[in-house]
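If you scroll down you'll find the structure; I have some questions about it.
Note that this complex is displayed minus one protein chain, with the remaining chains in position.
Up next, subunit A:
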Amino acid sequence: MFLWSCCGSRALGFLSFPHRCACLLGRRQGRAAVSSSSGAHARKRDFIQDLEKEFVKIRQKTKEALPGSGWSPLHQTPGLPPEWADIVIVGGGVIGWSTAYWLKKKEAIREGVRVVVIERDPTYAKASTVLSVGGIRQQFSRPENIHLSMQSAHFLRNIQEHLNVVNEEPVDIQFNPSGYLFLAGKEQSEILEENYRTQRAEGAAVTLLTPQQLQRRFPWINTDGITVASYGLENEGWFDPWLLLNAFRRKAISMGVYSCHGEVVGFQYSTRDMKTDDGRSVALKRIHHVNVRMPNSMEYQPVECALIINEAGAWSGKVAEMIGIGNGPEGTLEGIKLPVEPRKRYVYVFHCPHGPGLECPLIIDQKGVYFRREGLGGNYLGGLSPTEEEEPDISDLEVDYKYFDEAVWPNLAQRVPAFESLKLKSAWAGYYDYNTFDQNAIIGTHPLVTNMYFATGFSGHGLQHSPAVGRAIAELILDGKFKTLDLGAFDFIRFYRGNKVMENNIV
(Lines give C-alpha, C1' and ligand atoms only; values in the text may rest on other atoms or scores of the structure.)
Protein backbone atom coordinates (compact mmCIF):
# COMPACT_ATOMS: atom_id res chain seq x y z
CA MET A 1 0.00 0.00 0.00
CA PHE A 2 1.39 3.35 -0.86
CA LEU A 3 1.16 6.61 0.92
CA TRP A 4 2.37 10.03 0.45
CA SER A 5 1.88 11.99 3.64
CA CYS A 6 1.66 15.53 2.38
CA CYS A 7 4.18 17.90 3.72
CA GLY A 8 3.56 20.05 6.65
CA SER A 9 0.02 18.92 7.14
CA ARG A 10 0.80 18.53 10.77
CA ALA A 11 2.03 21.99 11.46
CA LEU A 12 1.38 24.17 8.45
CA GLY A 13 -2.01 22.95 7.36
CA PHE A 14 -2.81 21.13 4.18
CA LEU A 15 -0.98 22.40 1.11
CA SER A 16 -2.42 21.41 -2.18
CA PHE A 17 0.27 20.34 -4.63
CA PRO A 18 -0.90 18.75 -7.82
CA HIS A 19 2.30 16.95 -8.59
CA ARG A 20 3.94 14.42 -6.33
CA CYS A 21 7.45 15.62 -7.03
CA ALA A 22 6.65 19.12 -5.95
CA CYS A 23 5.10 17.64 -2.88
CA LEU A 24 8.26 15.69 -2.26
CA LEU A 25 10.43 18.77 -2.48
CA GLY A 26 7.97 20.78 -0.52
CA ARG A 27 8.01 18.19 2.19
CA ARG A 28 11.74 18.28 2.50
CA GLN A 29 11.81 22.05 2.59
CA GLY A 30 8.78 22.18 4.81
CA ARG A 31 10.41 19.92 7.32
CA ALA A 32 13.63 21.88 7.15
CA ALA A 33 11.71 25.06 7.69
CA VAL A 34 9.95 23.63 10.66
CA SER A 35 13.13 22.42 12.30
CA SER A 36 15.14 25.57 11.80
CA SER A 37 12.45 28.03 12.86
CA SER A 38 12.25 28.43 16.58
CA GLY A 39 8.48 28.26 16.76
CA ALA A 40 6.83 25.33 18.39
CA HIS A 41 9.84 23.05 18.02
CA ALA A 42 12.52 25.01 19.85
CA ARG A 43 15.22 22.69 21.12
CA LYS A 44 17.58 23.62 23.83
CA ARG A 45 20.58 25.25 22.26
CA ASP A 46 23.16 22.52 22.34
CA PHE A 47 26.64 23.63 23.30
CA ILE A 48 28.52 20.84 21.63
CA GLN A 49 26.71 21.20 18.32
CA ASP A 50 27.29 24.94 18.28
CA LEU A 51 30.95 24.38 19.10
CA GLU A 52 31.27 21.94 16.24
CA LYS A 53 29.68 24.46 13.89
CA GLU A 54 32.31 26.95 15.05
CA PHE A 55 35.07 24.49 14.28
CA VAL A 56 33.72 24.00 10.78
CA LYS A 57 33.71 27.74 10.30
CA ILE A 58 37.28 28.06 11.55
CA ARG A 59 38.44 25.30 9.24
CA GLN A 60 36.71 27.00 6.33
CA LYS A 61 38.33 30.33 7.17
CA THR A 62 41.83 28.88 7.44
CA LYS A 63 41.40 27.09 4.16
CA GLU A 64 40.51 30.37 2.52
CA ALA A 65 43.21 32.35 4.27
CA LEU A 66 46.18 30.06 3.80
CA PRO A 67 47.73 29.70 0.39
CA GLY A 68 47.72 26.49 -1.54
CA SER A 69 45.36 24.52 -3.64
CA GLY A 70 43.44 21.45 -2.70
CA TRP A 71 45.51 19.30 -5.00
CA SER A 72 46.92 16.12 -3.56
CA PRO A 73 49.11 13.64 -5.39
CA LEU A 74 46.95 10.81 -4.16
CA HIS A 75 43.73 11.97 -5.71
CA GLN A 76 40.85 9.94 -4.49
CA THR A 77 37.37 10.13 -5.90
CA PRO A 78 35.09 11.43 -3.21
CA GLY A 79 32.37 9.14 -2.03
CA LEU A 80 34.06 5.83 -2.74
CA PRO A 81 32.98 2.98 -0.52
CA PRO A 82 35.66 1.54 1.76
CA GLU A 83 37.97 -0.96 0.11
CA TRP A 84 36.86 -3.68 2.43
CA ALA A 85 33.86 -4.34 4.55
CA ASP A 86 32.59 -7.30 6.45
CA ILE A 87 28.98 -7.08 5.39
CA VAL A 88 27.75 -5.28 2.28
CA ILE A 89 24.05 -4.44 2.19
CA VAL A 90 22.82 -3.90 -1.34
CA GLY A 91 19.93 -1.46 -1.13
CA GLY A 92 19.36 1.49 1.17
CA GLY A 93 15.63 1.22 1.73
CA VAL A 94 14.00 0.66 5.05
CA ILE A 95 14.89 -3.05 5.09
CA GLY A 96 18.54 -2.27 4.29
CA TRP A 97 18.93 0.34 6.98
CA SER A 98 16.97 -1.70 9.48
CA THR A 99 19.35 -4.61 8.94
CA ALA A 100 22.35 -2.29 9.24
CA TYR A 101 20.99 -0.93 12.52
CA TRP A 102 20.35 -4.36 13.98
CA LEU A 103 23.75 -5.68 12.90
CA LYS A 104 25.42 -2.86 14.74
CA LYS A 105 23.14 -3.28 17.71
CA LYS A 106 23.95 -6.96 18.06
CA GLU A 107 27.67 -6.82 17.51
CA ALA A 108 28.36 -6.65 21.29
CA ILE A 109 31.74 -5.01 20.86
CA ARG A 110 32.58 -1.74 19.21
CA GLU A 111 33.46 -2.06 15.51
CA GLY A 112 32.73 -5.74 15.65
CA VAL A 113 31.61 -5.82 12.03
CA ARG A 114 32.07 -3.25 9.32
CA VAL A 115 28.75 -2.73 7.55
CA VAL A 116 28.39 -0.81 4.29
CA VAL A 117 24.99 0.12 2.84
CA ILE A 118 25.07 0.79 -0.88
CA GLU A 119 22.19 2.82 -2.28
CA ARG A 120 22.12 4.01 -5.85
CA ASP A 121 19.56 6.77 -5.44
CA PRO A 122 19.77 8.83 -2.27
CA THR A 123 16.79 10.88 -3.39
CA TYR A 124 14.74 7.66 -3.19
CA ALA A 125 12.79 8.77 -6.24
CA LYS A 126 11.68 5.25 -7.16
CA ALA A 127 12.23 3.41 -3.91
CA SER A 128 9.32 1.40 -2.63
CA THR A 129 9.87 2.54 0.94
CA VAL A 130 9.02 6.19 0.56
CA LEU A 131 6.24 5.61 -1.94
CA SER A 132 4.47 3.30 0.43
CA VAL A 133 1.10 3.99 1.99
CA GLY A 134 2.76 3.21 5.26
CA GLY A 135 0.21 0.94 6.85
CA ILE A 136 0.95 -1.66 9.46
CA ARG A 137 -1.43 -4.47 10.27
CA GLN A 138 -1.41 -7.77 12.00
CA GLN A 139 -4.29 -9.25 10.09
CA PHE A 140 -2.37 -11.83 8.14
CA SER A 141 -3.09 -15.50 7.86
CA ARG A 142 0.48 -16.80 8.30
CA PRO A 143 1.56 -16.76 11.97
CA GLU A 144 5.03 -15.63 10.95
CA ASN A 145 3.61 -12.55 9.27
CA ILE A 146 1.40 -11.82 12.27
CA HIS A 147 4.37 -11.98 14.62
CA LEU A 148 6.54 -9.95 12.31
CA SER A 149 3.96 -7.19 12.39
CA MET A 150 3.34 -7.41 16.10
CA GLN A 151 7.01 -7.22 16.93
CA SER A 152 7.55 -4.42 14.47
CA ALA A 153 4.67 -2.53 16.04
CA HIS A 154 6.22 -3.04 19.44
CA PHE A 155 9.48 -1.69 18.08
CA LEU A 156 7.76 1.31 16.58
CA ARG A 157 5.97 2.02 19.82
CA ASN A 158 9.27 2.16 21.65
CA ILE A 159 11.09 3.79 18.81
CA GLN A 160 12.60 6.48 21.00
CA GLU A 161 14.38 3.86 23.02
CA HIS A 162 15.77 2.19 19.96
CA LEU A 163 16.50 4.86 17.42
CA ASN A 164 17.12 7.96 19.45
CA VAL A 165 20.47 9.61 18.82
CA VAL A 166 21.93 11.76 21.54
CA ASN A 167 21.77 15.49 20.88
CA GLU A 168 19.54 15.08 17.87
CA GLU A 169 15.86 15.62 17.41
CA PRO A 170 13.72 12.86 18.85
CA VAL A 171 12.28 10.32 16.46
CA ASP A 172 8.65 10.75 15.49
CA ILE A 173 7.14 8.58 12.80
CA GLN A 174 3.66 10.04 13.18
CA PHE A 175 2.00 6.79 13.91
CA ASN A 176 -1.77 6.90 13.57
CA PRO A 177 -3.11 3.92 15.49
CA SER A 178 -6.39 3.82 13.64
CA GLY A 179 -6.46 0.14 12.79
CA TYR A 180 -7.33 -1.83 9.71
CA LEU A 181 -10.84 -2.89 8.78
CA PHE A 182 -11.28 -5.84 6.45
CA LEU A 183 -14.78 -6.22 4.99
CA ALA A 184 -15.91 -9.62 3.76
CA GLY A 185 -18.89 -10.76 1.75
CA LYS A 186 -20.57 -14.13 2.02
CA GLU A 187 -17.91 -16.05 0.03
CA GLN A 188 -14.97 -14.69 1.94
CA SER A 189 -16.46 -14.64 5.42
CA GLU A 190 -15.19 -18.12 6.22
CA ILE A 191 -11.63 -17.21 5.30
CA LEU A 192 -11.91 -14.03 7.33
CA GLU A 193 -13.16 -15.87 10.36
CA GLU A 194 -10.45 -18.48 10.07
CA ASN A 195 -7.83 -15.77 9.79
CA TYR A 196 -9.42 -14.12 12.82
CA ARG A 197 -8.98 -17.30 14.82
CA THR A 198 -5.36 -17.61 13.75
CA GLN A 199 -4.70 -14.02 14.65
CA ARG A 200 -6.30 -14.35 18.05
CA ALA A 201 -4.37 -17.54 18.69
CA GLU A 202 -1.13 -15.70 17.98
CA GLY A 203 -2.10 -12.92 20.34
CA ALA A 204 -3.21 -10.17 18.01
CA ALA A 205 -5.96 -7.89 19.26
CA VAL A 206 -8.51 -8.25 16.49
CA THR A 207 -12.25 -8.32 16.70
CA LEU A 208 -15.00 -9.45 14.37
CA LEU A 209 -17.91 -7.11 13.73
CA THR A 210 -21.35 -7.95 12.41
CA PRO A 211 -22.87 -5.57 9.90
CA GLN A 212 -24.99 -3.97 12.63
CA GLN A 213 -22.00 -3.36 14.86
CA LEU A 214 -20.16 -2.07 11.84
CA GLN A 215 -22.96 0.33 11.07
CA ARG A 216 -23.06 1.57 14.63
CA ARG A 217 -19.37 2.10 14.81
CA PHE A 218 -18.78 3.56 11.39
CA PRO A 219 -22.14 5.03 10.32
CA TRP A 220 -20.74 6.30 7.05
CA ILE A 221 -20.16 2.78 5.69
CA ASN A 222 -22.72 1.19 3.44
CA THR A 223 -22.89 -2.36 4.77
CA ASP A 224 -24.60 -3.89 1.72
CA GLY A 225 -23.08 -7.20 0.81
CA ILE A 226 -20.98 -7.40 3.96
CA THR A 227 -21.33 -10.43 6.12
CA VAL A 228 -18.56 -9.87 8.62
CA ALA A 229 -15.77 -7.39 9.21
CA SER A 230 -12.47 -7.78 11.01
CA TYR A 231 -11.15 -4.77 12.87
CA GLY A 232 -7.72 -4.47 14.37
CA LEU A 233 -7.80 -2.89 17.79
CA GLU A 234 -4.13 -2.50 18.58
CA ASN A 235 -0.77 -2.20 16.83
CA GLU A 236 -2.42 -1.31 13.55
CA GLY A 237 -2.55 1.91 11.64
CA TRP A 238 -0.21 3.85 9.47
CA PHE A 239 2.93 5.94 9.82
CA ASP A 240 5.33 7.96 7.76
CA PRO A 241 7.82 5.68 5.99
CA TRP A 242 10.24 8.48 5.14
CA LEU A 243 10.57 9.34 8.82
CA LEU A 244 11.17 5.71 9.75
CA LEU A 245 13.77 5.32 7.02
CA ASN A 246 15.55 8.43 8.17
CA ALA A 247 15.42 7.35 11.79
CA PHE A 248 17.00 4.00 10.98
CA ARG A 249 19.55 5.67 8.78
CA ARG A 250 20.55 8.31 11.28
CA LYS A 251 20.88 5.81 14.08
CA ALA A 252 22.80 3.31 11.98
CA ILE A 253 25.22 5.96 10.78
CA SER A 254 25.72 7.15 14.33
CA MET A 255 26.62 3.56 15.25
CA GLY A 256 29.26 3.43 12.56
CA VAL A 257 27.60 2.02 9.46
CA TYR A 258 29.20 3.25 6.22
CA SER A 259 26.84 4.64 3.64
CA CYS A 260 27.80 4.67 -0.01
CA HIS A 261 26.06 6.33 -2.92
CA GLY A 262 26.77 3.98 -5.76
CA GLU A 263 25.34 1.15 -7.77
CA VAL A 264 26.26 -2.49 -7.51
CA VAL A 265 27.17 -3.54 -11.04
CA GLY A 266 28.67 -6.92 -10.49
CA PHE A 267 30.39 -9.34 -8.22
CA GLN A 268 33.77 -11.01 -8.26
CA TYR A 269 33.41 -14.51 -7.05
CA SER A 270 35.18 -17.83 -6.97
CA THR A 271 33.60 -21.13 -7.82
CA ARG A 272 34.11 -24.49 -6.29
CA ASP A 273 32.83 -27.69 -7.81
CA MET A 274 31.13 -30.02 -5.39
CA LYS A 275 29.30 -33.28 -5.87
CA THR A 276 25.83 -33.95 -4.50
CA ASP A 277 24.85 -37.24 -2.88
CA ASP A 278 23.67 -38.67 -6.17
CA GLY A 279 26.85 -37.80 -7.99
CA ARG A 280 25.67 -34.70 -9.80
CA SER A 281 28.22 -31.92 -9.86
CA VAL A 282 27.20 -28.54 -8.50
CA ALA A 283 29.15 -25.29 -8.50
CA LEU A 284 29.20 -23.39 -5.22
CA LYS A 285 29.99 -19.73 -5.57
CA ARG A 286 31.50 -17.45 -3.01
CA ILE A 287 31.48 -13.73 -3.63
CA HIS A 288 34.65 -12.02 -2.52
CA HIS A 289 34.30 -8.56 -4.07
CA VAL A 290 31.31 -6.35 -4.83
CA ASN A 291 31.87 -3.95 -7.73
CA VAL A 292 30.26 -0.65 -6.81
CA ARG A 293 30.03 1.90 -9.59
CA MET A 294 30.13 5.56 -8.74
CA PRO A 295 27.23 7.73 -9.90
CA ASN A 296 27.63 9.30 -13.35
CA SER A 297 30.95 7.65 -13.87
CA MET A 298 32.44 4.47 -15.19
CA GLU A 299 34.71 4.17 -12.17
CA TYR A 300 33.95 1.29 -9.90
CA GLN A 301 35.39 0.21 -6.61
CA PRO A 302 35.66 -3.47 -5.75
CA VAL A 303 34.69 -3.78 -2.11
CA GLU A 304 36.19 -6.87 -0.53
CA CYS A 305 33.61 -8.43 1.71
CA ALA A 306 32.66 -11.53 3.64
CA LEU A 307 28.88 -11.37 3.35
CA ILE A 308 26.40 -9.72 1.03
CA ILE A 309 22.76 -9.07 1.91
CA ASN A 310 20.53 -8.55 -1.09
CA GLU A 311 17.89 -6.06 0.08
CA ALA A 312 17.45 -4.22 -3.17
CA GLY A 313 13.65 -4.36 -3.09
CA ALA A 314 12.06 -4.37 -6.48
CA TRP A 315 15.45 -4.79 -8.18
CA SER A 316 16.62 -7.73 -6.09
CA GLY A 317 16.02 -9.99 -9.04
CA LYS A 318 18.48 -8.00 -11.13
CA VAL A 319 21.09 -8.10 -8.40
CA ALA A 320 20.62 -11.84 -8.09
CA GLU A 321 21.14 -12.22 -11.83
CA MET A 322 24.52 -10.52 -11.51
CA ILE A 323 25.82 -13.46 -9.51
CA GLY A 324 24.21 -15.93 -11.84
CA ILE A 325 21.28 -17.06 -9.72
CA GLY A 326 18.94 -18.59 -12.23
CA ASN A 327 21.51 -19.35 -14.93
CA GLY A 328 21.06 -23.01 -15.21
CA PRO A 329 18.91 -25.65 -16.81
CA GLU A 330 15.22 -25.53 -15.98
CA GLY A 331 14.13 -27.67 -13.11
CA THR A 332 17.47 -27.69 -11.37
CA LEU A 333 18.50 -25.68 -8.33
CA GLU A 334 20.81 -23.58 -10.45
CA GLY A 335 17.93 -22.71 -12.72
CA ILE A 336 15.73 -21.17 -10.01
CA LYS A 337 15.73 -17.42 -10.43
CA LEU A 338 15.00 -15.09 -7.56
CA PRO A 339 11.31 -14.56 -8.32
CA VAL A 340 11.17 -10.89 -7.36
CA GLU A 341 10.12 -8.34 -9.92
CA PRO A 342 8.81 -4.80 -9.71
CA ARG A 343 5.07 -4.38 -10.00
CA LYS A 344 3.58 -0.91 -10.29
CA ARG A 345 0.82 0.11 -7.94
CA TYR A 346 -1.06 3.39 -7.93
CA VAL A 347 -2.08 5.44 -4.93
CA TYR A 348 -4.66 8.16 -5.41
CA VAL A 349 -5.12 11.17 -3.18
CA PHE A 350 -8.60 12.59 -3.10
CA HIS A 351 -10.50 15.10 -1.10
CA CYS A 352 -14.02 14.63 0.17
CA PRO A 353 -15.62 17.34 2.27
CA HIS A 354 -18.11 15.20 4.17
CA GLY A 355 -16.27 11.93 4.27
CA PRO A 356 -15.42 9.78 7.24
CA GLY A 357 -13.98 11.72 10.14
CA LEU A 358 -11.15 11.00 12.50
CA GLU A 359 -12.27 7.51 13.35
CA CYS A 360 -11.52 6.12 9.95
CA PRO A 361 -9.34 3.03 9.84
CA LEU A 362 -7.63 1.74 6.71
CA ILE A 363 -10.61 0.03 5.14
CA ILE A 364 -10.15 -2.82 2.69
CA ASP A 365 -13.27 -3.78 0.83
CA GLN A 366 -14.00 -7.34 -0.24
CA LYS A 367 -13.19 -6.34 -3.81
CA GLY A 368 -9.74 -5.21 -2.74
CA VAL A 369 -10.30 -1.46 -2.89
CA TYR A 370 -8.70 0.26 0.06
CA PHE A 371 -8.62 3.78 1.40
CA ARG A 372 -7.51 5.60 4.50
CA ARG A 373 -7.70 9.02 5.97
CA GLU A 374 -4.72 11.29 5.38
CA GLY A 375 -4.22 14.23 7.68
CA LEU A 376 -7.01 16.29 9.19
CA GLY A 377 -8.28 18.20 6.19
CA GLY A 378 -10.60 15.70 4.62
CA ASN A 379 -8.06 14.02 2.37
CA TYR A 380 -7.86 10.32 1.75
CA LEU A 381 -5.55 7.89 0.06
CA GLY A 382 -6.91 4.97 -1.81
CA GLY A 383 -6.17 2.43 -4.43
CA LEU A 384 -6.69 -1.04 -5.77
CA SER A 385 -4.26 -3.73 -6.81
CA PRO A 386 -4.87 -4.50 -10.47
CA THR A 387 -5.55 -8.05 -11.58
CA GLU A 388 -2.86 -10.12 -13.29
CA GLU A 389 -4.17 -9.22 -16.72
CA GLU A 390 -4.27 -5.50 -16.03
CA GLU A 391 -0.72 -5.26 -14.63
CA PRO A 392 0.63 -1.85 -15.65
CA ASP A 393 3.88 -1.33 -17.44
CA ILE A 394 6.80 -1.03 -15.04
CA SER A 395 9.18 1.00 -17.13
CA ASP A 396 8.18 4.26 -15.47
CA LEU A 397 6.12 5.55 -12.59
CA GLU A 398 3.45 7.37 -14.60
CA VAL A 399 -0.03 7.22 -13.11
CA ASP A 400 -3.06 5.94 -14.96
CA TYR A 401 -5.90 8.19 -13.89
CA LYS A 402 -8.42 6.31 -15.96
CA TYR A 403 -7.94 3.35 -13.68
CA PHE A 404 -9.19 5.45 -10.80
CA ASP A 405 -12.29 6.49 -12.67
CA GLU A 406 -13.06 2.99 -13.89
CA ALA A 407 -11.99 0.66 -11.12
CA VAL A 408 -11.43 2.52 -7.87
CA TRP A 409 -14.00 5.29 -7.62
CA PRO A 410 -17.11 3.26 -8.28
CA ASN A 411 -16.19 0.74 -5.58
CA LEU A 412 -15.27 3.50 -3.17
CA ALA A 413 -18.54 5.25 -3.80
CA GLN A 414 -20.48 2.04 -3.37
CA ARG A 415 -18.87 1.34 -0.02
CA VAL A 416 -18.89 4.88 1.37
CA PRO A 417 -21.72 6.93 -0.12
CA ALA A 418 -20.05 10.19 0.84
CA PHE A 419 -17.31 9.40 -1.66
CA GLU A 420 -19.65 9.92 -4.56
CA SER A 421 -18.68 13.56 -4.38
CA LEU A 422 -14.95 13.22 -4.07
CA LYS A 423 -12.38 15.15 -6.03
CA LEU A 424 -9.19 13.46 -7.12
CA LYS A 425 -6.29 15.68 -6.05
CA SER A 426 -3.19 13.80 -7.09
CA ALA A 427 -1.71 10.38 -7.38
CA TRP A 428 1.57 8.60 -7.52
CA ALA A 429 2.87 5.19 -8.37
CA GLY A 430 5.43 2.98 -6.72
CA TYR A 431 6.82 -0.49 -7.10
CA TYR A 432 6.04 -3.58 -5.08
CA ASP A 433 8.98 -5.92 -4.74
CA TYR A 434 6.59 -8.56 -5.91
CA ASN A 435 7.37 -12.19 -5.21
CA THR A 436 5.83 -13.91 -8.20
CA PHE A 437 5.95 -17.29 -6.50
CA ASP A 438 3.84 -16.75 -3.40
CA GLN A 439 3.81 -13.00 -2.61
CA ASN A 440 5.58 -13.49 0.69
CA ALA A 441 9.01 -12.64 1.96
CA ILE A 442 12.24 -14.29 0.93
CA ILE A 443 14.55 -14.34 3.93
CA GLY A 444 17.67 -16.38 4.34
CA THR A 445 20.60 -17.76 2.43
CA HIS A 446 20.96 -19.10 -1.06
CA PRO A 447 21.96 -22.75 -1.30
CA LEU A 448 24.53 -22.22 -4.05
CA VAL A 449 25.89 -18.74 -3.41
CA THR A 450 27.32 -19.36 0.00
CA ASN A 451 27.65 -15.86 1.33
CA MET A 452 24.62 -14.07 -0.06
CA TYR A 453 21.61 -13.44 2.16
CA PHE A 454 18.19 -12.28 1.00
CA ALA A 455 15.56 -10.09 2.64
CA THR A 456 13.28 -9.15 -0.18
CA GLY A 457 10.11 -10.06 -2.03
CA PHE A 458 7.77 -8.62 0.57
CA SER A 459 5.17 -7.77 -2.07
CA GLY A 460 3.73 -4.75 -0.36
CA HIS A 461 4.18 -5.54 3.32
CA GLY A 462 7.91 -4.96 3.67
CA LEU A 463 7.76 -1.59 5.39
CA GLN A 464 5.59 -2.83 8.21
CA HIS A 465 7.84 -5.82 8.83
CA SER A 466 11.10 -3.94 8.48
CA PRO A 467 12.20 -3.73 12.14
CA ALA A 468 11.53 -7.39 12.81
CA VAL A 469 13.03 -8.56 9.51
CA GLY A 470 16.17 -6.53 10.13
CA ARG A 471 16.54 -8.16 13.49
CA ALA A 472 15.93 -11.61 12.04
CA ILE A 473 18.64 -11.20 9.41
CA ALA A 474 21.07 -9.83 12.00
CA GLU A 475 20.39 -12.87 14.18
CA LEU A 476 20.84 -15.18 11.24
CA ILE A 477 24.21 -13.65 10.49
CA LEU A 478 25.63 -13.04 13.92
CA ASP A 479 24.04 -15.83 15.90
CA GLY A 480 23.78 -18.36 13.11
CA LYS A 481 20.05 -18.95 13.45
CA PHE A 482 16.77 -17.17 14.03
CA LYS A 483 16.36 -16.48 17.71
CA THR A 484 13.27 -14.40 18.41
CA LEU A 485 11.17 -15.39 15.39
CA ASP A 486 11.60 -18.50 13.32
CA LEU A 487 11.31 -17.33 9.74
CA GLY A 488 12.60 -20.57 8.29
CA ALA A 489 9.45 -20.88 6.21
CA PHE A 490 10.57 -17.96 4.07
CA ASP A 491 13.78 -19.52 2.82
CA PHE A 492 14.90 -19.65 -0.80
CA ILE A 493 14.80 -23.41 -1.10
CA ARG A 494 10.99 -23.41 -1.08
CA PHE A 495 11.09 -22.28 -4.69
CA TYR A 496 12.90 -25.47 -5.60
CA ARG A 497 10.65 -27.67 -3.50
CA GLY A 498 7.51 -25.86 -4.60
CA ASN A 499 6.16 -25.13 -1.11
CA LYS A 500 4.14 -22.02 -1.53
CA VAL A 501 3.84 -19.96 1.62
CA MET A 502 0.65 -18.20 0.66
CA GLU A 503 -1.29 -15.61 2.48
CA ASN A 504 -4.92 -16.62 2.75
CA ASN A 505 -6.17 -13.10 2.48
CA ILE A 506 -9.32 -12.03 0.93
CA VAL A 507 -7.52 -9.26 -0.94
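Assorted remarks:
Basically, a residue touches a chain if its C-beta (ideal position, glycine included) is under 8 Å from a C-beta of that chain, and two chains touch if they have at least 3 such contacts; residues count from 1.
As a convention for this text, contacts and distances are computed from a predicted model.
Missing from the rendering is one chain, named in UniProt as "NADH-ubiquinone oxidoreductase chain 4" (options: "creatine kinase", "Secretogranin-3", "WD repeat domain 63" or "NADH-ubiquinone oxidoreductase chain 4").
Summary of contacts with the chain left out: across A:His162, A:Arg286 or A:Lys318, the touching residue is A:Arg286. When the missing chain is restored to the complex, the residue among A:Ala100, A:Leu148, A:Val171 or A:Cys305 that touches it is A:Cys305. Contact with the chain not shown here comes from a single listed residue; of A:Asn411, A:Asn451 or A:Ser466, that residue is A:Asn451.
Touching residues on subunit A toward the chain that is not drawn are 74, 82-84, 86-87, 107, 109-114, 272, 274, 284, 286, 288-289, 304-307, 445, 450-451, 476-481.
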